[in-house]
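Every protein chain but one is kept in place in this view of the complex.
Chain IDs A and B follow the sequence of writing; residue 1 opens each chain.
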Amino acid sequence: MSNKPRVGLFIPCYIDQFFPQVGLATVEILKRLGVAVDFPEAQTCCGQPMANTGCNAAARPLALKFFEVFKKYDHVVCPSGSCVAMVRHHYDEYLEGEPGFEELKRNTFELCEFIHDVLAVRQLEGTFPHRVGLHQSCHGLRELRLGSSSEIVGESYNKVRALLASLEGIELTRLQRPDECCGFGGTFAVSEEAVSSMMGLDRIHDHEQAGSEILTAADMSCLMHLDGLIRRQHKPIRVMHVTEILAAATRDAVRIVPGELEPSTTVP
Amino acid sequence: MTESKQAILSAIRGRNAPAAPLADLKRDWIRYDDAQRQFAAVLESVGGRCVAVASAAEISNELAGMPAYREAGQICSTVPGVAGNVDLPRVADPHELESIDFAILPGEFAVAENGAVWVTDEGLPHRVVFFIAQHLALVVRASEVVDNMHQAYERLRFSKPGFGAFISGPSKTADIEQSLVIGAHGARSLTVFLLAG
Partner (left out) sequence: MSHATLAAQFVADDQRAHWHDQALWFVRAKRDKMAQALPEWELLRETAAQIKAHTVSRLADYLEQFAERAESLGVKVHWARHTAEHNQIVLDILRSHEVTRVVKSKSMLTEECHLNPFLQRHGIEVVDTDLGEWIVQLRGEPPSHIVLPAIHIKKEEVGQLFHERLGTEKGASEPKYLAEAARRKLRECFMRAEAGITGVNFAVAETGGFVVCTNEGNADLGVSLPKLHIACMGIEKLIPRAQDLGVFLRLLARSATGQPITTYSSHFHGPRPGGELHLVLVDNGRSDLLGSDEFRRSLNCIRCGACMNTCPVYRRSGGYSYAATIPGPIGSILSPARDARMYYSLPHACSLCGSCTDVCPVKIDIHHQLLTWRREIAARGLLSWHKRLAMRGASFVLRRTWLYVLLGKMMRGVGPWLPRWLLYSPLNAWGKQRELPTFPRRSFRELYRNQEDGQRDRLGRPPSVERSP
């Protein structure tokens, strides 16, 4: 028990308030993979909205708070690429040189990344018989490199897609623009409302032509924006966070195909 | 003027950017199994045409088969064995070349990766002829096709005054709704003769 890694669950503020099911699904899939998590209740927000607006003085105390809350964990896991990117790539300004900060940066993971790289689980036993369109959330893709972006020349890979593709019965749709931004962009969604909405509608249209029945992503913020447009226009597409799909698909599975690094593979 | 020069240079020197090493360009850049074939394919993709020939006489034959050449009034050639009817060295003012319909000129070497031919104004009284002629043919030795631009620059020395250009295909524009139009301001067609031997 004592040498089991301590995993802190980092649930972005807007997921906590608006999309609790995504947080619950995160706990569920991690438990099923044998990972016991701890949710430190003092957490609120990583400070990204302030930092992305340039208000670093407003972001700084939140970065410090985050550090205090999470520095005791061996791993921090979060169902949002964007918030993880904030910690990994944009906290230096506030915390550089702080003892334990480098470790925190190194050990903070987006959920799929954690499953794929830390737990080394590449295949999930589960069924999800639906046509699913994967939206590549930009910060996960181009900041965390959860997948290869279409601009870069080299080996093509995608950790989120790989986990989804391992589910039985799932059909991942093909988009005309595989990784174009949905136009959420934080405060951009409001301050550049016209362009933001047009970008979102274009993404939805791409999923419609591809035949996506469910639109998924590793970031709920993109999905909140897309879902807002979808519901306003009464389109038949449904959005689900990747975590929700993974949790739902594996709910009735007998066991999970383990990776080498994870000792415990029993279903709790 | 020297004042501005000093002001700019001292402004730069006052804001020292961190030192960085100069990149090594000796890398495994792309090579092609058949550089001539690659050159021909790329040239075609940029709107040009590549013709392999064995002799100057064959060039003349090929030209005779081209409508643009047959219909040409004024033709100039500086390629030995290929005849023209305008004597370039006797043209005093480059503006007079406006009426050239067809020019056949030598190219020094060709580049497989991008279909370009290196040309210079050496021995040429008016470099404008490369650009003002309605149609252009360049003659390059088939043995002088390099794989990539790095090899190209290894061959080039710019030790004295002069003009040189890579020409890849005929003049073109896509400035109206991204529709490709061949023959913008320069040559309406480009033929490259790869001369054996």
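Miscellaneous remarks
Throughout what follows, contacts are C-beta pairs under 8 Å (C-beta built on N, C-alpha and C of every residue); 3 or more make two chains touch, one makes a residue touch a chain.
Everything numeric in this text was worked out from a predicted model, so none of it was measured.
Displayed chains that the missing chain touches over the full complex: A, B (touch as defined at the top). The chain that is not drawn here is touched, among residues A:124, A:138 or A:164, by A:138.
Touch with the hidden chain on the side of subunit B covers residues 1, 4-5, 7-23, 25, 27-30, 42, 45-46, 94-95, 98, 111, 113-116, 121, 126-128, 130-132, 148-150, 152-154, 156, 158-179, 181, 183-187.
Contacts to the hidden chain, counted on subunit A, fall at residues 11, 13, 15-25, 27-28, 31-32, 39, 41-45, 47, 49-56, 58-59, 61-62, 65, 90, 138-139, 141-143, 149-154, 177, 179-181, 183-202, 224-225, 227-229, 231-232, 251, 267-268.
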